[in-house]
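A protein chain is absent from this complex, but the other protein chains hold their places.
Letters A and B name the chains as they come in the text, with residue numbers starting at 1 for each one.
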């Protein structure tokens, strides 16, 4: 392998001594199995185990990091194979791939470039740089490899040494694919209970989702008690199917405790479609509190991912739908917003609550201090736009001094780009090795401590946070 | 030249290997012409081409970075030649200069020290450190040089290799100076349309400014339609005079779309002086939206510089006036505030919208993600208090991973300190070389990529963002 394409020392410190230390620390964990407790892969890939169709559909079209960059530079969505709802695609895939190659320089400095190079050179064994002149060579070789048995989803899963892979699923999902994986393959592809679509009354499909929720649970979800029972029932089913966690994507971290009477009144307004935006806000905030209560009972780890303004670009959303790169972070407040939840459940070390943020300015002030106090709360790793080298460095430096290393969970890849999973975990391991190597060389930590710590971070702590 | 005064490797990484790479990258662009698309130099310097009068008036009195530091340390404004409105100055210039020299240590660690050293040693060729014992030597030598033809404004402009220099101008400015420069010199000193003084109803001279606006445009600016036509007319005149951009300094990034009827009603309240602070706020916010609409039509690049609390120190403002170092940044919100403007015009790749901030906590969350999505929007470089080594490093590290390098504009110096322009651009080029050298040495980017990128950043991208 041409070292310049994917250097074995990438992301390590420049100083030769620190680099040597980082290399040693990284070496201790580079081969560890992958724990992926939060992501968006499709379980049907593994239940069906069909070959991936082509390089564009596999690597480009579903990756909103790539789409948003191209769109920001004046390309049309169609230029990269994304079409308006209800319209059929016309673009030639090879042409799209050439456009991708010609404009690959746009990703200089971004984690996407690091991940793609890992996929190209490590997963597919390509040994030339990716650019205009190699576009066809790449397209042909990747296309050919995708037809081979060793590039089918299950084979890659094993090649990637994935120990556990969590998907994210609607509360009314049948989990048939997970069942099939259990039955005929036995690997650990586990669901995650994500009930946003039946908790947010302003979701565009709320009433349809509630119907599905009713059917899947067999409960009268339009009564408050039935609605709560439906959550219990479905959580219990998810748990039986291997789930260890729930996930909640809210616009803010607001949590509110309500009396049962007040909650029921509010719920009735919601289901009778007689609610104000303020009602919807309080309802979502109370449901976070309620979900914490359920987690305390059934032991599912509770994840909160707040602070993304979804579908900020209205005309793009209307034409192309969700998840096209137009979700934009907003300012987040945690200290006051989480108080209701943490005061009710935060002192219980059995309850596990993991909080993420897109607003880095809360790392050292609010989040590290909350996670460094409440036994129930752990801080998630650098997330989404920040699961990048600089993002991870800022995250560790801003949180390790107050929350330590032990109040932060292991890495999550949060991706639907299956082939990039090893790349993402590798970046995280390299950055941890780098940070620890600097602490060692600055005599802030002993080498024995650093060795023990990187092994714990990558292994035990990653499993422990999610009860894996 | 004594290397300790202005070391050729200043601002490069300490590691010898990375330093070598930075030196090579910097060498590729150190001689590039200066593109200065946003600043506050006086066009009359170049239309008249008179010698600068003395070191104090040229280098000290107009520089609010210097004044604010001295004031913060207990000096009076008068100690540095700034007098109350309507009062005549009494201070001896040589005495002021000695005070400056004696207290130069206050600037340790600040960009002002870097810029001044560049001016002293590079522009004036001084070869001793600046301090109490050399104050007179400096004063005499600079005074003498300023009388020479090669230190007149036009000669310095050429010596500095300035390709284009944009000034900032009131919408009713005659642009006579720009015309004279065009006529008898031919260099590119171009105006920028900055209409704040006729857009902010709370500006202390709003009604007087509107009179001037009426005169300069020949429109009935006290009717809504006439007011809009006046903007169109004057923008068109600025464009004919070489302008490629507008500039807007608002207290926040709020943008609001209004129906024409509602806008006209609001405007009538404004011009009849029957408005509340909330009316003024909505009017400014709508005018930002309106200016975007005009930019979409006439192609002028739109710049927004929000978030400075102007004239925070009331008694200082009353006695000495504006721009005396008492403008203080405030928290800024962009995701919700810019939504109206971006939803209306942000999907148009022909419209160019450049956004700046003084609130660095918005870099990685709101700004890099907006600029990394909307084709119309680009992120400005590190601005004002942050156009410093650490400020630029934080800016790049917080934005490059999400917006990349290609959604950020080239450097702007934003200065009225003409002699510091080469110093400021030089710092920016050195910091870019430094950041790229580290990416290369950490194997996050190839050397060929870094070479191409620094050339693009300093040249093509700097021109492209401003249609230059």
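As a working rule, a contact is a pair of C-beta atoms (placed from the backbone, for glycine too) under 8 Å apart; a residue touches a chain by one contact, two chains touch by 3 or more.
Predicted model, so just to flag it, every value in this text is computed and none were measured.
Trainee: Based on the whole complex, identify which of A:102, A:140, A:260 or A:336 touches the chain you can't see.
Mentor: Of the candidates A:102, A:140, A:260 or A:336, A:336 is in touch with the missing chain.
Trainee: From the listed residues A:402, A:415, A:428 or A:458, report the one that touches the chain absent from this view.
Mentor: From the options A:402, A:415, A:428 or A:458, the contact with the absent chain belongs to A:402.
Trainee: Consider the whole complex, including the chain that is not shown, and state which of B:179, B:223 or B:313 touches that chain.
Mentor: Final answer for the missing-chain contact: B:313.
Trainee: In terms of residues, what is the contact footprint of the unshown chain on subunit A?
Mentor: Answer for subunit A: residues 13, 15, 17-18, 333, 335-336, 339, 342-343, 346-347, 349, 361, 364-366, 368-375, 377, 397-398, 400-407, 438-439, 441-446, 449, 452-453 touch the chain left out.
Trainee: Spell out, residue by residue, where the missing chain touches subunit B.
Mentor: Within subunit B, the residues that touch the unshown chain are 4, 7, 9-15, 68-69, 71-74, 105-111, 113-114, 129, 309, 312-316, 325-326, 328-331, 358-361, 385-386, 388-391, 394.
One rule holds for everything that comes next: only the chains that are shown with their structure count from here on.
Trainee: Between subunit A and subunit B, what's the gap in Å when you average each chain's C-alpha atoms?
Mentor: The mean C-alpha positions of subunit A and subunit B differ by 40 Å.
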